[in-house]
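Step one of this worksheet: look at the structure below.
One chain of protein is taken out of this complex; the other chains stay put.
Let's look at chain A:
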Amino acid sequence: MAEVHIIGQILKAVDFAEPHLYCTWTLQSGSAWRLIQGELHGQTHVSANRLESCSDFAAPLDIHLSCAAIQGWPTLLVEVHAVNVLQQSWPVGYGFAHIPAAPGAHRLEINTWKVAPNGWWQSLRERFGGGGASLSKTDLLFSGVERYKLQTRSSGKIIADLNLIFRKFEEYGVEFN
């Protein structure tokens, strides 16, 4: 079976309006992929920069997957949450990116979006009352099926550095661009 190693870090979150952020990440893949070693979910610590408006996480990722079919190529889903002084947290960004299909080093910039407030009361609550609306079904993140009713706003970016090592793909005749 072919194997894929994903070794890297979720580096930072930039361009978000809120200063104190944490990020939860998940690696989603199809049914032909199995996890051999590593964790498929993670949550970073809350971070803020003293001077700039970015949040440095430096959260390491080390995942070893085995692959029986190319369908269901893994994707990295991120959800960025903001925290306020009262320790309440609310999501301020959803995003995903496919793991690149070439071995080597890659810098992923995942653009995120958040659910738009639906009226003046919700915009007021978003600013002062501990956060706006969030998604109830998070599988909307990676499927395009039921998105047409959702109104969203653009949010910041997550920057992740991934190094990919592939193994035994040539034995199965798989070629990468």
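To be clear about the criterion, a residue touches a chain if its C-beta (ideal position, glycine included) is under 8 Å from a C-beta of that chain, and two chains touch if they have at least 3 such contacts; residues count from 1.
The rule is simple: contacts and distances are computed from a predicted model.
Enquirer: Which one, "Serine/threonine-protein phosphatase with EF-hands", "B9 domain-containing protein 1", "Epithelial sodium channel subunit gamma" or "Protein YIPF", is the UniProt name for the chain you do not see?
Expert: Answer from the record: the omitted chain is "B9 domain-containing protein 1".
Enquirer: Which listed residue, A:Gln9, A:Asn111 or A:Ser134, touches the chain dropped from view?
Expert: Per the contact definition at the top, the residue touching the missing chain is A:Gln9.
Enquirer: For review purposes, identify every residue of chain A that touches the missing chain, sorted by number.
Expert: On the chain A side, contact with the omitted chain comes from 5, 7-9, 12, 20, 25, 36-39, 41-51, 55-56, 58-62, 64, 83, 102-105, 163-171, 176-177.
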